[in-house]
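Note that one protein chain of the assembly has been removed; the remaining protein chains are unaltered in position.
Up next, chain A:
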């Protein structure tokens, strides 16, 4: 810190969501006129930290000091007034309005209670010029701008609020290399102007180019702060991992030769989210999908399940090309596919409906004769599933929403196991559930594979990929960048390939140039 008085500091900030702790006594201090990078794995607490700073969530404990005096923000507007402005990952622009409208949307200049369009345009022009995007016309509609231009408008919008601290959360993830270079120029100029910038990115090369100061987060704590350039890539990755293993994973069986392929994809492409993905999952295999969050893993699972329209490429089941037009085609007996979706509350379950109705919902066609549900068969299958998965519920006729998160997830899995699927796609199934239930799910997954199922498993938790998978495919920008087999699956390799650092991470940085 070179003895400089921090502009803003956070001390002992903690935040819990239910039983999950997102931040645990986290500390951070930001100095004016510098760019501070924050690093960490998925779920390390970075996003929560920013949300606390920007007034989106209130911390459970801890203090925040601005210019040495304690502050607390009741809302994002309060944080804005104090000079803290955040550019979030998702674009927050309204497509149907003009650029100028969007820039001043939270506090438009007024005359006689009506919006002063001249003043509005002037403010927008100033802000755009400051963001280095004076080529954008303030009266253009946002929906007519390409994504990279919109990101510039987003930055201009933040600057129009006259921030002292500007937070960029993955602000460059949607941009091309030239746009990134342009934005970097703007950020460096803002630094000269005395702003404090907080920069969050998964792209190591960007951080190396831009940051003055780095802080690494892990498990909701800041584990290290260092001046940029003082640590090697490999050391940074170590800092980001540095976690104990617990032996909660079932042993993997030894492999003898290649498994019989059950599910195959050839050159799958979908809009700009999937880029020529080819993969094979064999009978009895657990194949993991790794990489940073949002690199196309979810879209890939949905593509297999027949949800995406306009998918290019081929899907093969048992070596034969199939066309899967909808989930009902995917679950059909000949394909026998099941998808455990990403969000159990909106995609997996009908929360107000009973446990019974939810459990048999995906298998109703099998339980019915001429459309009428055979209640005896339904009861028998439900009892089997409740026993097999040890679902803890006060009864079958209570709303499934009353169950704990882990048991809800078991219901989602049970409803698909009732169809005895041959291909199981899992989309981050252990998110937000307790360790005990996680362990049961790992064992179940291995049991299904041993019984001959082909399993494709996406997880944001690297430990799980290491502990459960026979092979892991690492995705980056919608494409498979690397395949790790058996002993190659280490946390180091996973993180290095997720960040798309070539080699084993020990060598010098080679940016892939976005």
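Convention: a residue touches a chain if its C-beta (ideal position, glycine included) is under 8 Å from a C-beta of that chain, and two chains touch if they have at least 3 such contacts; residues count from 1.
FYI, contacts and distances are computed from a predicted model.
Novice: Tell me the UniProt name of the left-out chain, picking from "ABC transporter permease", "Acyl-CoA dehydrogenase", "2-oxoglutarate ferredoxin oxidoreductase subunit alpha" or "Putative tricarboxylic transport membrane protein".
Specialist: "ABC transporter permease"
Novice: Can you work out which residue in A:96, A:347 or A:450 touches the chain that's missing from view?
Specialist: Spelled out, the listed residue whose C-beta touches the missing chain is A:347.
Novice: Looking at the whole complex, which of A:6, A:313 or A:399 touches the chain that is not displayed?
Specialist: A:399
Novice: Specify the residue from the set A:365, A:384 or A:450 that touches the hidden chain.
Specialist: Counting the whole complex, the residue in contact with the absent chain is A:365.
Novice: So which of A:191, A:415, A:446 or A:482 would be touching the chain we can't see?
Specialist: A:415
Novice: What residue numbers in chain A mark contact with the hidden partner chain?
Specialist: These residues of chain A touch the chain that is not shown: 305, 307, 326-328, 330-331, 339, 341, 345-353, 357, 360-362, 364-365, 367-368, 371-373, 375, 399, 401-402, 415.
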